[in-house]
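Removed from the display is one protein chain of the complex; every other protein chain stays in position.
Up next is chain A:
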Amino acid sequence: MTVLSATPDTDALTLVVTADLAAPPARAWRLWADPRNLERWWGPPTWPATFDTYDLRVGGAAGYHMTGPDGSRAYGHWTFLGIDQPTRLEIEDSFADEHGVPGAGMPVTRMVVTLEPGGAGTLMTISSHFASAQALEQVVEMGMAEGMAQAVAQIDALLAEG
């Protein structure tokens, strides 16, 4: 696994991340298409994600919550805008209220994930589009609730085990 590049664009409010995954696209697809796999990587170790619902079809939705160290929960909602198994997935990711309902004023991110054969197996590109600077700020503040240094240290430990 390698993150090949991360290209922030403050004009377009996008972040494009490309990574090289050591598995063919069909297997890499399962990282996104299986909620049990998803919740092992979506949330930081200090705020693990639990997907309560998951309906993988165009127009379908998924509901998740992330649980913080103090037991507090942050709710999220996905709408699947496009699915082209196993190469492309387009998701609208919103923060939601405690009932899992995305609310007005909650930040929304549109993500386009592509999985192409290449590199060590799959070239994965994730383009995140933020609706506004405010959305970007909120996503960062809410998603980064715990220090990244701590999370990164835990990932390194996980990788050492693997």
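Everything below uses one rule, namely that a residue touches a chain if its C-beta (ideal position, glycine included) is under 8 Å from a C-beta of that chain, and two chains touch if they have at least 3 such contacts; residues count from 1.
In this text, contacts and distances are computed from a predicted model.
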Matching the hidden chain's UniProt record against "Nickel-dependent hydrogenase large subunit", "Flagellar basal-body rod protein FlgF", "Metalloregulator ArsR/SmtB family transcription factor" or "Iron-sulfur cluster-binding protein" returns "Metalloregulator ArsR/SmtB family transcription factor"
The one of A:F51, A:Y75 or A:F95 in touch with the missing chain is A:F51
Among A:A23, A:L81 or A:M106, contact with the omitted chain is made only by A:A23
Chain A residues touching the chain left out here are 1, 3, 6, 8, 10-11, 13, 15, 17, 19, 21-23, 26-28, 30-31, 33-37, 40-42, 44, 50-57, 60, 85, 124, 126, 128, 132-134, 136-137, 139-141, 143-144, 148, 151-152, 155-156, 158-159, 161-162
